[in-house]
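One protein chain is absent from this view; the other protein chains keep their places.
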Amino acid sequence: MKPIRRKRRMVLLWALTVSLLFSCTGCLSSTPLNRQSIVQAIGIDYENGGYTLSFQIFSPSESGGSNIGASADNAKQITSTGKTVSEAMANSVLVQGKRMFTGQNRVIVIGKAAAERGLLNALDYFGGDPATSRNAQVLFSETTASEILGAKGNQGILPAEMLEQIAENAGQHGKIPNVKLFEVLKAADEDDKGVLLPVIAQIPQDSESKSGTEQIDSVSSVHLTQAAAFTKDGFFCGIFDENESRGALWLLNDMDHTKLTVFVPKQYTAALELYEVNTTLSPILNQDKISFHLTVSCRASLTETVLTGSSAAHLTEDITARAQALIADECNAAWARAGALSTDLFRLKDHILQKDTARYEQVKDTFDETLSDCLLTTSVTVTIDRYGKEYLPFS
Amino acid sequence: MFESVKGRIDALKTAMTENKPQPQPNEHRLTGSLADDMVTLRAMFSNSSDFLTREITITGVPAAFLMIEGMVNLQTMSEMLLEPLLSHRFPAHAKPQDICDYIENRTILAADTIHVYSCEQVFRMIMSGFVVLLIDNIPYACAYGMQGFSFRSVGEPSAEVNELGSREGFTEPLRINMSMVRRRIKSPSLKFDLFPVGRVSQTDICLIYMTDRVSKSLLRQLKRKLSSISLDVVLTSGYLKPFLSGTPWSLFPDVSTTERPDVLCAKIQEGRVAILIDGTPFALVVPCLFTENFQSLDDYAHSAFYASFVRIIKYVSFFVSILLPGIYVAVSTFHPELLPHALLFNIAAAEETTPFPIGIEALIIHFLYEIMREAGLRLPRPIGHAVSIVGALVIGDAAVTAGLIGAPMVMIVATTAIASFVVPPLYEAISVLRFFFILVGMSMGLYGIILFSLVLFVNVCAKTSFGIPITAPVAPFSLSAMRDTFLRLSFRTLQKKTASIEQLNGVATGTSGKEDTSNTNTDPSNRS
């Protein structure tokens, strides 16, 4: 190799090495894992004129080795306050000395007071923070978020994992909407539609909850059966009960599969598992009125049939009809509730926009107020084509 | 019958006469006077104790046998040379030429009987284990191949182990290795080119190639490089490698090494050139492509699907062995959000009380591992086992229990170490690159890892081996050659014509090997 070329190469090599060493000085922000608090759940409350953030962080019961204990022993809850959420985040370091790592955060719970001040005020910080995961589940608490985060749970490595899984399962089984952070931010940004958040509540200690779950201290102490409605501006406006929440899922086409129980007194009780659900909501744009037509089609598997009285003639047809009626009722209930709250929770304006842009321009500002006047017609088709292991009903 | 034997011997003589080595201008020609030549030769050998001379008289004609003690098979010499000479009844006034004719035409001798004309050639012949016969008044000497020196027998190659292939590996003597190659390729186009390298050692090396497949320019380049070597001694193949390599400081080899004759044969039939070196069982093969490091002979002994599976494992192992520690350090330090939560908790719990950052831990433990590996290699076998046990206990158990390093790090280094042995030819590159990736991962996270990987990739893509890019046939792409790169397709597919090594240089070539000149670009501004 020529001396000049070798010299040039050495100069470049040295420059590269020096630049690498330069980078080692720590100017590129890096924090060792043992100086970071791994946040798994965040609770946002509004108290005394400021925001209170509750963090459920990973704090291993047995450190240094490879065994991690039961979930309740691995969690620690930290609280910090500030005038804004970002100030509260900054103050969290002062409370416990480790940097908050929100990259693995799974759940964000918003307390009622914070929700009443607006979703964006509470969540905008997490939407803009590059470290925070945008796939975190967002839940609403009718009381305070810190209460929910403090709930005991022994499933998974941390209680937050249990919260996330309950929310996911409830969403997947058609109980409540399954809402992620980016969806909330998207809805809030679009400024013309509301959003539904699942409501998380603690199961009362000394009685069975209404949904029928028995309180078993070793498994779970929270449940999700309702949904909270927020206006297009992101303010909390009301609660959807269990029925209305399910209806909302039908209307939003968020129902993947679910269970339906048909109870006819003195005749039978039948349980259906609905799958391959397909929902279409179409606007019908008349000159003076706007109405919507909801088409629901799904297949069903008859998982349980118990005859309590005389056997119903044409049992399968009867079950099908009643199931269809139940679904229609749920949809109508949700529709009525949304109308009462004067909030477009089902992306109705988007449907109108897709169908007729000009009409959308006409109605977009006043649609919410006239929502209660819009009619909903439903057409539900349930096809029972599976019977499980037992074809004949049990009586 | 005798006529046919005589005919064959005449043909052999003709060939030997045509191929007789000519004396160089600066060499001392043999004078024909036995006494004078013996003086010259004794001076050349500096009266060395192992230089044996046996002077005899055959019907009054002085003659002398010259050899090196320990290099000649004395029994063969007695049976085939001494006894016929001494027992034959020559005519009373036999001339020296008559004696010479008798030896060459009427005795059965070693196949490589050679005439030599200078003292230097005599010297080289004797050093190679030949017996040289000098007869007074004959201006040349006769060298007879009667090598009988001790050498290691043909055994299983230690550096290239395989399951189903041959168990033969090269040994130290060059000619035995040559015969092993000749046995496997019975083609008239297989050629051996012998010549010495090393000013002092005069080590014989042999170029082996197929005349109908090799590129002329490759041969020319290779011979030019070999002739430019001015080392005093050449003891192993490692001495020649830097001279054949295009870029001495490159991490990845562009000259491959093999200990197996079957592998060598497979490579030369693709148009490559092999170099055998006397005194070492490791042959060199040029050019060498990067993907060759992942090929082994076992791939062709197993079924196609299994061989493909193993190939993929090798590629994955290579990337795991160089990237895993660096990525682990980078992700744990800068991007913990990438880790699955359960894994992150395990790592965080393990790192809770360790005194060092993850990057420093990685450097320490890999350094310790390299120390132990080198120690295990150099130590005598009985002690080597103890080192392995101590190493395993020290690193595996004690360090973790003492809280010096985390358990996941031990897992990482164990995986990396095992993965690095899957591709032995690249072990040197893997060992060095691993440290570099840990350093960049520690300082710049995934950004540094990716940047360094890009530089490495571009560097590898820039590298050529005797004009052939080492990234061929991936880039430049050759579909036919890809049949045996990442996957090993079945032999029914492989038997179809594939690109030769010369055609992988990315320039369209015809069957004559000439390059396509139709689009010559001579604009100087196009050169970087």
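Going in written order, the chains are labelled A and B, and every chain counts its residues from 1.
Just so it is clear, contacts are C-beta pairs under 8 Å (C-beta built on N, C-alpha and C of every residue); 3 or more make two chains touch, one makes a residue touch a chain.
In the analysis below, contacts and distances are computed from a predicted model.
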{"item": "Which of \"Methylenetetrahydrofolate reductase\", \"Small basic family protein\", \"GerAB/ArcD/ProY family transporter\" or \"Glycine dehydrogenase (Decarboxylating) beta subunit\" matches, in UniProt, the chain that is not displayed", "value": "\"GerAB/ArcD/ProY family transporter\""}
{"item": "Residue of B:Pro25, B:Pro188, B:Pro340 or B:Pro382 touching the missing chain in the full complex", "value": "B:Pro340"}
{"item": "Identified contact with the non-displayed chain, of A:Gly43, A:Gly103 or A:Gly174", "value": "A:Gly103"}
{"item": "Residue numbers in subunit A that touch the chain omitted from display", "value": "4, 8, 12, 15-16, 19-20, 22-23, 27-29, 103, 130-131, 133-135, 180, 182, 185-186, 189-190, 347, 350-351, 353-354, 357-358, 361"}
{"item": "Subunit B, residues in touch with the chain not shown (by the definition above)", "value": "334-335, 337-338, 340-341, 444-448, 450-451, 454-455, 457-462, 469, 471, 474-477, 506-508, 515-517, 519-528"}
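Going forward, only the chains that are shown with their structure count from here on.
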{"item": "Residues on subunit A engaged by subunit B in the complex (per definition of touch)", "value": "1, 20-21, 23-24, 28, 30, 32-34, 36, 38, 40, 58, 60, 62-66, 68, 74, 101, 103-104, 106, 131, 133, 157, 161"}
{"item": "Subunit A-facing residues of subunit B, complex", "value": "248, 332-337, 341-342, 344-354, 357-358, 403, 407, 439-440, 442-445, 448"}
